[in-house]
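Got a structure for you, questions after.
Only one protein chain is missing; all other protein chains are in place.
For reference, chains read A, B, C, D, E, F, G, H and I in written order, and residue numbers begin at 1 within each chain.
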Amino acid sequence: MISSREDVTRMILATKVSKGLRWEVVAAELGLSKEWTTAACLGQMTFNKEQAETIGRLFELSDEAIAWLQIVPHKGDGGIPTDPLLYRLYEIVSVYGGAMKELIHEEFGDGIMSAIDFSLDIQREENPNGDRVNMVMSGKFLPYKSY
Amino acid sequence: MISSREDVTRMILATKVSKGLRWEVVAAELGLSKEWTTAACLGQMTFNKEQAETIGRLFELSDEAIAWLQIVPHKGDGGIPTDPLLYRLYEIVSVYGGAMKELIHEEFGDGIMSAIDFSLDIQREENPNGDRVNMVMSGKFLPYKSY
Amino acid sequence: MISSREDVTRMILATKVSKGLRWEVVAAELGLSKEWTTAACLGQMTFNKEQAETIGRLFELSDEAIAWLQIVPHKGDGGIPTDPLLYRLYEIVSVYGGAMKELIHEEFGDGIMSAIDFSLDIQREENPNGDRVNMVMSGKFLPYKSY
Amino acid sequence: MISSREDVTRMILATKVSKGLRWEVVAAELGLSKEWTTAACLGQMTFNKEQAETIGRLFELSDEAIAWLQIVPHKGDGGIPTDPLLYRLYEIVSVYGGAMKELIHEEFGDGIMSAIDFSLDIQREENPNGDRVNMVMSGKFLPYKSY
Amino acid sequence: MISSREDVTRMILATKVSKGLRWEVVAAELGLSKEWTTAACLGQMTFNKEQAETIGRLFELSDEAIAWLQIVPHKGDGGIPTDPLLYRLYEIVSVYGGAMKELIHEEFGDGIMSAIDFSLDIQREENPNGDRVNMVMSGKFLPYKSY
Amino acid sequence: MISSREDVTRMILATKVSKGLRWEVVAAELGLSKEWTTAACLGQMTFNKEQAETIGRLFELSDEAIAWLQIVPHKGDGGIPTDPLLYRLYEIVSVYGGAMKELIHEEFGDGIMSAIDFSLDIQREENPNGDRVNMVMSGKFLPYKSY
Amino acid sequence: MISSREDVTRMILATKVSKGLRWEVVAAELGLSKEWTTAACLGQMTFNKEQAETIGRLFELSDEAIAWLQIVPHKGDGGIPTDPLLYRLYEIVSVYGGAMKELIHEEFGDGIMSAIDFSLDIQREENPNGDRVNMVMSGKFLPYKSY
Amino acid sequence: MISSREDVTRMILATKVSKGLRWEVVAAELGLSKEWTTAACLGQMTFNKEQAETIGRLFELSDEAIAWLQIVPHKGDGGIPTDPLLYRLYEIVSVYGGAMKELIHEEFGDGIMSAIDFSLDIQREENPNGDRVNMVMSGKFLPYKSY
Amino acid sequence: MISSREDVTRMILATKVSKGLRWEVVAAELGLSKEWTTAACLGQMTFNKEQAETIGRLFELSDEAIAWLQIVPHKGDGGIPTDPLLYRLYEIVSVYGGAMKELIHEEFGDGIMSAIDFSLDIQREENPNGDRVNMVMSGKFLPYKSY
Partner (left out) sequence: MISSREDVTRMILATKVSKGLRWEVVAAELGLSKEWTTAACLGQMTFNKEQAETIGRLFELSDEAIAWLQIVPHKGDGGIPTDPLLYRLYEIVSVYGGAMKELIHEEFGDGIMSAIDFSLDIQREENPNGDRVNMVMSGKFLPYKSY
C-alpha cells in the first residue's frame, strides 16, 4: 500500500542509484528540461499520464506508484536547510533579499515575482578562474492592485 | 553616538524616501551595479573610502556614519521571511532546492555554488503575457576535496 | 526622521482612536473597498500619490509620512497569531487546509489560488440564530506548467 | 491493530489513488458538501454511523477502521505550511489578518468569527482573464461579554 | 501619542502599585466580577464608554487613554509561560488535556468548549491541610456539524 | 518487547475503539473519578497493582503491559496544541493567565496553585441557551517563603 | 513612571556595580540567606515591607521602586541559556534528568520535587585538585494521588 | 543489527520492567553510585568492559549490545522538558539561575561549575511536614583565564 | 532497497562496533586523513569509486551500499547540539564568534573563511596539567568583491 508521494520518491532515488541513471537522461526521455524533470522526480511537481508512464518504465515502478505520480503532491521542504549547497541558496535570499525586493519594486512597483509561473535554468559557466554555476530564474511579475 | 551599521541604514532609508532617490541613480554615482549598490546601502556589503564618501554626500551623512560604512557589517536577515516577495524567493529554494542540488552535483560533483564569489543581475523581461522578472545568479563552483 | 512604514502606521492608529475615525469612512474618502483600505492603512499595501494625500489629510500626517505611504512596505505578520479572532482564521487553514488543497486541485489541477491577484469582501450575514461573518475570497488560479 | 485515525486516513488516501475516486463523488454518496466530506476523509471531522459505513464501503475499510471514523479525531496541522497552495492561505491571514480583525470589530464589536459553527464553499469563478478560485467562509459571530 | 493598548496597560499597572489599589475594589466600582475586570485592565477585554470612564477616574488616565480602553485590543500572550504560576496552568493542559478532550467528546460529541462565551470564577477553598485555589470555568459547548 | 508506556497507551486506545468501551465505565470499574482514570489510561498517571490488573482485564493486556502501567510514565504533551478543543484551553491560559496570576496573588500572596495536589471535575451544565461545559479545578496553594 | 519590576532590577544592578556592593552583605542586612536574597534582588522573589525598605535604603531606591519590590513579580527566564555557567546547569538536567526522575520515583513513587517549597545552598568545597562548587537543593516531595 | 545506543537503552528498560529490577540493585552489582549507574543505563555514560558485562548479565543482553555499552554515547535530551518532575528542575534553573551565576562569580570569579568533573547524590530527607528530596551537586570550578 | 545515505551510515556504525574497528585504521586503508575519513564514513563526504570499494570491503557492504557511498550526500546536522562535546564546539562559536569575525576582517577585509576549501587536524597536545585537544582549522579566505 502506497499512502504518499514520498514513498514513490524513495523508490525513484533507490533505483536511480542502483541503475546509475542521470537526471539529464531522464529529462531527455520526457522531452522536458532537466530542472523541471528533476524537481518532479523528487516529488515537487505533478506528471501527466504519459509522463508518469515514461517515469514508471525508466524506474520500474508499479501501476500504483505511477498513479501516485499523477496526484498533486504536498510540496516544499520546510525550515532552514543545513546542507551546505542548499544553505548557500538560502543565504543568498538572506543577504540579497532586501536588495531584490527594492529593485523589483523600483522597476515594477508593488507586487511579486511568481514562484508558480516560473522557470529555472542551470548551466556551467566556463571561467579561467574556476568554472561557475549560472542559474537563471524567470518568473512572471504579479502586481498588487487596489480594489 | 552611532554603535551599529543598522543606525546608518535607517538614516539612508529615511533620506532616500524624503529626497525621492532611486537605487539606480545611486549605483550610477558609484559606477557599480544596482544589485551590489542596493545590498550595500541596506547594510549587507562594505564600502571602500571613496564609495563611502559618495554615499555620504548623496545621503547627507555625518563623518561618523561614513566611517561606519567602511566597517564590515553583520550580514543576513534570519528566519523565514513573511513578506510575500521575499517568501517567493524562499519558496523557490524550498520547492526547487533538491533539484538544484542534484543538478549541480551531476554536473560538477560534490561542492557548492559560492554565495561570496557571487554576482546577481535583475532585469525586466518583456513578455506579451505579462512582463517577467529575470534574475541571473552566477557563483563560483567550489569543490569539496578529500585530504 | 521616519525610517520605516511602521512609524507611519502607529501615527495612523493613534489618530484614528483620538479622532474616532471609522475605516468605512476612510474607504469612502478613497473610493475603494474597506478591505483594501484598512489593509493599506495598517501598512500592508502601497498608496499612490493621490491616495496617500487623502490619507495624509484625514490622519493629519506630515509630508514625510505621506511619502512613506507611497513606498512598498515590508508586509506580513510572522508566526502563529495569539489573538483569538486571528487564531480562528489560522485554525481554519489548519483544519480545512488539506481539504482546500484537495478540492482546488480536483477542480483546477496543479497550481495555487493567488494571494496577490486577490480580493476580499467581508459582510454581516443576518441570521435568526445569531448573525454571521461572511468572508468571500477571490484569487486567480495560477497553474504550474511543465517546461 | 489500528491505534489512531491517521492510520485510517492513510488507507483512504491509498485507496482513493488506486481506485481513482473523486471527492465530489464521495460527497454525493454521503449527500453532503464536498468541503465537509473531504475534510472528514482527511481525518478532521467525525462521521456518524451511517456516514462511516458509506465511507467504509467506498474505500473498502475494515470494521475496525469504520469504528475509528466515528471517534472524534485529533484535528489540525501544526506549524506554518510549506506547500505553496497552503502557504498562500496562511499568507492571506498574515497580510490581511489585521484588516479582518479591524473590520469585524468595527461591524460587530468585540468577539470572533467561529471556526466551529462554520461552513466553507469553494467554487470556480469563470473569468476571461483566467478563472478564479472563489472561497466563501461563513462563521457565526460570537461576542465577548462582560460578567 | 498613545499608539497601542499596551501603553495604557502600563499606565494602569504603574498607578495600581503607586496608589496601592486592589483588583477587587476596581471590580466593585465597575459592578462586575473581579475576573473579567482584571483581565480587562490587563488589556485583554474591551470596556464600554461608562466602564472606561470609571477606570479612567480610578487610574487617573487621560481622555486619549480612556478612548483606547474602548478599542478592541490585540489579545493573548504567546508562547509557553515561564512564570511558575502560569506554567502550572499550562502544565494542567499538557497533562490533563487529553483526558479533557476525551471526556467532553464522550459527553457532548464532537465540538469544543467556547473560550469566548466563557466565564471564570476563582475562590479560596478553605482546607485543614492547606487552603486551595478553586477555579471554575464555564464555557458554552459548540458542536461541529456536518453540512 | 514493550519499551515505553506509549506502546501500552496505543493498545488501550485500539481496544477501546474496537470494543466500544466508555471512560465512565472504566472509571466505575476502578471506583475512581472519570477524570483521573482517563488521564491514567492515556499514559499520564501511574496505576497501583490492583488498578493495573483491572485495566489489564478490561483492555485484554499482557502481563508485560500490566507491569508497564505501574511504572511512573513520562508525562505531558509538549508545545502549543493544534486541536481546536485543546487550543481553547491553551487560549484561556493565554488570555486570562495574567488575571489568574494577579487574583491568586491578591488573595494568597506569592506562590502557585499546585498541579500535583490537584483534582479536576468536568460536568455538563444545562442551559436553555445551549448546554455548557463546567470544569472545576482545585489545587493546593503552595506559598514561596523566604529563608 | 515605573511599570514593571524589571525597571527596579536594572536600578539595583546599576547601583550594585557603582557602589561595589556584595550580595553576601545585602543578605546579612536582611538576615536571610544569600541565595534567596540574590534571587529576590534579581526580580524573582517578593519582599515584604520591612525587607523592601532595607533594600531601598541599600540601593537608594525611590518609594515607588520600594512599592514594586513588594509586588509578586513575573518570574523565570525562558529558553535555553547561552551563558556558559547557566548552560552547564541546563546540561546537568539534560544529561542527568532521566536518572533524577528514575531515582526519585524509585524512592518516593509518582510525584515531584517541589520548586516552590524549595531551598538552595551554594558553598565552596575545598579540594586539593581544585576547589569545587557545592550546591544543595532541598525540595518537598509532592505525591500524585488518585481520586 | 544494532546501530545506536538508544536501541540498547530500550532493551534495558524493557527488561527492567519485565524482571522488576531496581536501579539501586543494579548499582550495588557494579559497586558504583545509583546516580551514575542509572544515568549510564539510560544511555548517558560509557561503561568499561567489566561494567558492561555485568550490565549484560543483569539485563540479558547480546554480545553486540554489550559492545555498544562501551561506545561513548550521544548524550543529552534536547529542548525544554514537559514531564512535571523534569520541568521543576528546569524551572529551578530558570528562576534561580541568575542568583547561582551571581553567587558563584562572587565567590570564585569568572568561570563555571563543571558538568563533567561532576557528581550527584540524591537522598530522602525526612521531615515532619512531609519528606523532602535532597540533591547535592558537586562540580569542579573551572576559571576563565586571560592569555 | 536502500533509499538514503543514512541507511548506509547505520550499517557502517553497526559493523564498526561489532568488529571493533578504529577510524585511524580505516583512514590508513584509504591513505587519507582520519578527519576526512571519519566525516565521510558518517555520511558527510562523497567517496570516489576506489575509496567506496575499500570502505565496502572493510565494513562488508553490499554493492548497492557501495553505490550510495559515491552519491553526494545531504550534509549537516541541524539545530543546536545537546551532546556535551558537540555543545562545547557550538559554545566556542557563540562566545568567540564575534572576536573571530572582527579579527578575520581586520586581517583580510570583508569575506569569509571557506568551510568547503577547508581541512581539519585534531591532535593530542601533551601537557603536565592535563593533556589538551588541539584542533587546527585551515580554510581559504574568500573575499566579497564589489561589481
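We take it that a contact is a pair of C-beta atoms (placed from the backbone, for glycine too) under 8 Å apart; a residue touches a chain by one contact, two chains touch by 3 or more.
This structure is a prediction, so every number in the text was calculated from the model and none was measured.
Peer 1: Of I:1, I:28 or I:136, which residue touches the hidden chain?
Peer 2: Counting the whole complex, the residue in contact with the absent chain is I:136.
Peer 1: In terms of residues, what is the contact footprint of the unshown chain on chain I?
Peer 2: Answer for chain I: residues 22-24, 34-35, 38-39, 42, 44, 75-81, 83-86, 88-108, 111-115, 118, 120, 122, 124-125, 127, 129-142 touch the chain left out.
Peer 1: Residue-wise, where is chain B in contact with the chain that is not depicted?
Peer 2: Residues 1-4, 64, 67-68, 71, 74-78, 115-116 of chain B touch the chain that is not shown.
Peer 1: Hey, which chain A residues sit against the chain that's not shown?
Peer 2: With respect to the unshown chain, the touching residues of chain A are 80, 82, 84, 87, 91, 94-95.
By definition in this document, only the chains that are shown with their structure count from here on.
Peer 1: Using only Cα atoms to place each chain's centre, name the chain farthest from chain C.
Peer 2: H
Peer 1: Between B-I and B-D, flag the pair that has more C-beta pairs in contact.
Peer 2: If we tally the C-beta pairs in contact for B-I and B-D, the bigger total goes to B-I.
Peer 1: How big is the gap, in whole Å, between where the Cα atoms of chain A centre and where those of chain D centre?
Peer 2: 29
Peer 1: So how far apart, in whole Å, are chain C and chain F when each is placed at the average of its C-alpha atoms?
Peer 2: Going by mean C-alpha positions, chain C sits 42 Å from chain F.
Peer 1: Could you tell me the distance, in whole angstrom, between the mean C-alpha positions of chain F and chain G?
Peer 2: Here chain F and chain G have centroids separated by 31 Å.
Peer 1: Among the residues of chain B, which ones contact at least 2 other chains?
Peer 2: Residues 35, 79-84, 87, 91, 94-95, 101, 105, 111-112, 114, 142.
Peer 1: Among all the chains shown, which pairs meet the touch rule set out at the top?
Peer 2: A-B, A-C, A-D, A-I, B-C, B-D, B-I, C-D, C-E, C-F, D-E, D-F, E-F, E-G, E-H, F-G, F-H, G-H, G-I, H-I
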